[in-house]
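All protein chains of the complex are present and in place, except for one that has been dropped.
Moving on, here comes subunit A:
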Amino acid sequence: MTAAPTTGAFAAPVDLNHPGHYLHWGVVQISVANLVVMCLMVTLFVAALLLPFPRGRRDDE
């Protein structure tokens, strides 16, 4: 059974209520949506490590 489409003024610009896409690799089965979120989290983590701290003012005392 598929989801009832949201219609009218409340319809979302991107409708994700469609059958999900899944990747299989041995015992691993993961949805593309979860994979995207995981990649974003890893990217944010790496960026937090590598991006320099902002240098607005030097307040070293």
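Following the convention adopted for this analysis, a contact is a pair of C-beta atoms (placed from the backbone, for glycine too) under 8 Å apart; a residue touches a chain by one contact, two chains touch by 3 or more; residues count from 1.
Quick note on the criterion: contacts and distances are computed from a predicted model.
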"Cytochrome B6", "DsrE family protein", "Isoquinoline 1-oxidoreductase alpha subunit" or "Phosphonate ABC transporter ATP-binding protein" - which is the UniProt name of the missing chain:
"Cytochrome B6"
Residues of subunit A touching the missing chain are 1, 3-4, 6, 10-22, 27-34, 36-38, 49-50, 52-53, 57-61
